[in-house]
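For this view, one protein chain was removed and the others were kept in their places.
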Amino acid sequence: MARVHFTGNFRQLAGGDEEVSIDASTVRELLLKLGEHYPSLAPHLDEGVALAIDGVIHQDALFSRIEPHSDVHLMPKIAGG
Amino acid sequence: MARAHVITTVNGDPVEFLCDTEQTLLDVLRDELHLTGSKEGCASGDCGACSVIVDGRLVCACLMLGVEAQGHSIETIEGMAGGDRLHPLQTKFLEHAALQCGVCTPGFLVAAKSLLERNPDPTETEVRYWLAGNLCRCTGYDKIVRAVLDAAQEMRGG
Amino acid sequence: MQYEAPESVEAAVRLLSGGGPRGRVLAGGTDLLVQLRAGVITPQLVVDIKRIRESREIREEDGMLVVGAAVTGAELGEHARAKSMWPGVVESAELIGSTQIQGRASLGGNLCNASPAADTVPALVAAAAECRVAGPNGMRRVPVEDVCTGPGQLSLGDGEFIVAFELAAPPPGSADAYLRFIPRTEMDIAVVGAGVNLSLDESGRCTAARVALGAVAPTVILAEEAGAALVGTECDDSAMEAMVAAVRAACRPIDDKRGTAEYRTKVAGVLATRAARIAATRAREAR
Partner (left out) sequence: MAAQNGGTTNGGTRWIGTRPVRPDGVDKVTGRARFGADLHLPNMLVGKVLRSPHAHARIRSIDTSAALALPGVKAIVTRDDFDDLPSEFVPAGEMLINYRDVVRNVMAREKALFEGHPLAAVAATSEKVAKEALDLIRVDYEVLPHVLDIDEAIAPDAPLLHEDMITAGVEPPPSAPSNVAKVVEFAHGDVEAGFAEADVVVEREFSTQPVHQGYIEPHSCVASFAEDGQAELWCTTQGHFVVRGHCAKLLGMEVSKLRVTASEIGGGFGGKTVVYLEPLALALSRKSGHPVKMTMSREEVFRASGPAPGTWARVRVGVTKDGRITAGEAELKYQAGAFQGSPVQPGCMCAFAPYDLEHVKVTGYDVVVNRPKVAAYRAPGAPQSEYAVESIIDELAKRIGMDPVELRLKNAAREGTRAAYGPTFGPIGLVETLEAARSHEHYRAPLAPGRGRGVASGFWFNIGGETCATLNLGEDGTIALVAGTPDIGGSRAALCLQTAEALGVDVEKIRPLIGDTSTLGYTFLTGGSRTAFASGLAVIEASKDMIGQLCERAAKIWNIPVDAVEWADGEARPAGANAGEFDPLTLADLAGVAGKTGGPIVGRAQINAQGAGPSFGTHLVDVDVDRETGRVTIERYTVIQDAGKAVHPSYVEGQLQGGAVQGIGWALNEEYVYDEYGRLQNPGFLDYRIPVCSDVPMIDTVIVEVANPTHPYGVRGVGETPIVPPMAAIANAVEGALGIRFTDLPMSPPRVLKALEEAHIPEAAD
C-alpha cells in the first residue's frame, strides 16, 4: 500500500485527512481510487495534479509506477516562467 | 502628401528611398530598406536597440526622421562584418556568450563599435557609461562588458 | 507633415512666420520625435534648423562663447574651450540621456521642450546665459530664465526661434557646476537639478553667486536668495546651511511619478550644496 499525503487544499477536499493508504501500482490507478474514496476530490484530480512519488515530482503521468511502499504527495501542478 | 525622396549612404552604399515625413529613420531602415537588424524596443530612445552610426556619431534611429538622413552617412549592424569576416566585437560577443536572446545585441555591437572608434582603451566604467543607453534584460551586462573590453584589447593588438 | 530644412536664419523665420500652419522647430529631435510618435503633437510643419550654420557652431566672439541652438551635447562636451570656460554648462549638457541621445540632443531643444526638469537649463540660468532669438522683427536677446513660462510653454512670439546661446567670459576666480539626482546612474529624467555659478575674490570670499534649480517648480527657477546667502562668505558650512535653507524655501515642487515634493525639496538642498562645493573648488583652481 502506498501512503498518500495531502497537502494544501487537497487536505480540505479529503475531509481533513492528512494521509491515506492506497493499493495502486500506477498513477492512474491511484487517482481513480482516490477519487472513489474522496468524491469531493475527484473533479480536482481530473483538472490535473502533480504527484511527488518518493520525492520525484510527476505531472500528467498516468502510468508512472507506484511501488508498494511508495510515499506519495498530492500537490498542485507547477510550471514556471 | 507626396512622399519625400531622400538620397543617403547606408553602410557605404548610395541609397535612395521614398518615405513619409513622419517616418523615423528606424521605420525607413526596417520597413522600406528591409534592414531589420536594427530593432524597435521602445521607439523613444530609451533602449538603444535601434542604435546606428550617423556621420560617425552614435544615435537612436527611432529618434531621427527618415528625411533627416538626406546627404548623411549611416552605418547599421548589417554593415559591421566585412565580407565573410566578423568584426572583432562580433567575435568576442560570441566567445564571451555576451548575448542570450540576442535582440539587444545589434544595438550593443553598434554602440560598442562607436566607443572603440573614439576610445580604443576604455576602462570598465567608461564602457558601462557609454553603453548605459543600451538595455539588456537577459545578461546582467557582465559578459557584454567583458566582451567589449576583450575586443578593445585585441584591436589594440594586445 | 511638411518637413523643411532651411539653410539660413532668415529662411527659417520666413517658414515659421509664413502665415501657414504653425511650425515646430526641430533641432536634435530627441523630445520632438517622441511626442510625434505618441501623437501628443501633430504638427503640419516641421522646420529643421540643423542646416543653419549659426545654429550648428560653437564660436567665440570677443571672449564670449556662442553655442548654436542645435549643437549637440556630445559636440559641446568635445569642445575644450567650452569645457574650460563653463564646465557646469558642459557637464549639464553631457548629462542629457544616453550616448545615443548625446549625439542628437541640443541645448536649444532642451530649453524649448520647456520641461522643468531639463538638465541644461539650471546650468544656463546659473551661468546667466542669454538666447539669441531670431524672428520676423530681427534678432533679440532673451535671458534663458525668461524663455519658459510654464511646463511646455514658451515666451517666444510667432515666427521666433532660438538660434544660439551667449555665455559671457567668466571673470577670474569664477566657475560653475551642475548636479542632478536620478534614481539610476543614467537614462532618467532629473528628479532634482542644481546649477551653481560663483565668483571668489583673492581671499576666497564669494563676490557673486547664482543658484538655479530644476524640477522643483513649474519652470527652472533662479533662487536669488540662495545665491545671496553665499555672497560675502567663504562658502563655509554655515553659509552652505543658509543657502540650503534658501534653496528649500524657493522650491515649489509637486508629487509625481519621479519623486515626491518632500523628497525633491530635501534633495535640492543636498545637490545645491554639493554643486556649490564643486564650483568653489573650481573657482579657486581657476584663480
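Labels for the chains are A, B and C, by order of writing; each one numbers its residues from 1.
In the analysis below, a residue touches a chain if its C-beta (ideal position, glycine included) is under 8 Å from a C-beta of that chain, and two chains touch if they have at least 3 such contacts.
Values in this document were obtained by computation on a predicted structure and should not be read as measured data.
**Q** Can you list the shown chains that the absent chain is in touch with?
**A** Counting the whole assembly, the omitted chain is in touch with A, B, C.
**Q** Determine which one of C:Gly19, C:Gly138 or C:Pro183 touches the chain that has been left out.
**A** C:Pro183
**Q** For subunit C, which residues touch the unseen chain?
**A** Residues in contact with the chain left out: 38-39, 181, 183-189, 191, 256-260, 262-263, 266-267, 270, 274, 277.
**Q** Considering the entire assembly, which residues of subunit B contact the chain that has been omitted?
**A** Per the touch rule, subunit B residues meeting the hidden chain are 20, 22, 30-31, 34-44, 46-47, 49, 76-78, 80-81, 86, 90, 93-97, 99-106, 109, 124-125, 127-129, 131-146.
**Q** Please identify, in ascending order, the residues of subunit A that touch the omitted chain?
**A** Counting over the whole complex, subunit A touches the hidden chain at residues 5, 7-9, 11-12, 18, 47-48, 52, 54-61, 64, 71, 73-81.
One rule holds in what follows: only the chains that are shown with their structure count from here on.
**Q** What's the contact topology between the chains, one of line, ring, star, complete, other?
**A** other
**Q** Could you please state the distance in Å, as a whole number, between where the Cα atoms of subunit B are centred and where those of subunit C are centred?
**A** The mean C-alpha positions of subunit B and subunit C differ by 29 Å.
**Q** Distance from the CA centroid of subunit A to that of subunit B, rounded to the nearest Å?
**A** It comes to 54 Å between the two C-alpha centres.
**Q** Would you tell me which residues of subunit C are touching subunit B in their complex?
**A** 1-3, 5, 26, 28-30, 33-34, 36-37, 46, 48, 50, 72, 74, 97-101, 103-104, 185-187
**Q** Contact residues on subunit B for subunit C in the complex?
**A** Touching subunit C: residues 1, 4, 20-22, 24, 43-46, 48, 51, 54, 57-60, 62-65, 67-68, 70, 111, 114-115, 129-134 of subunit B.
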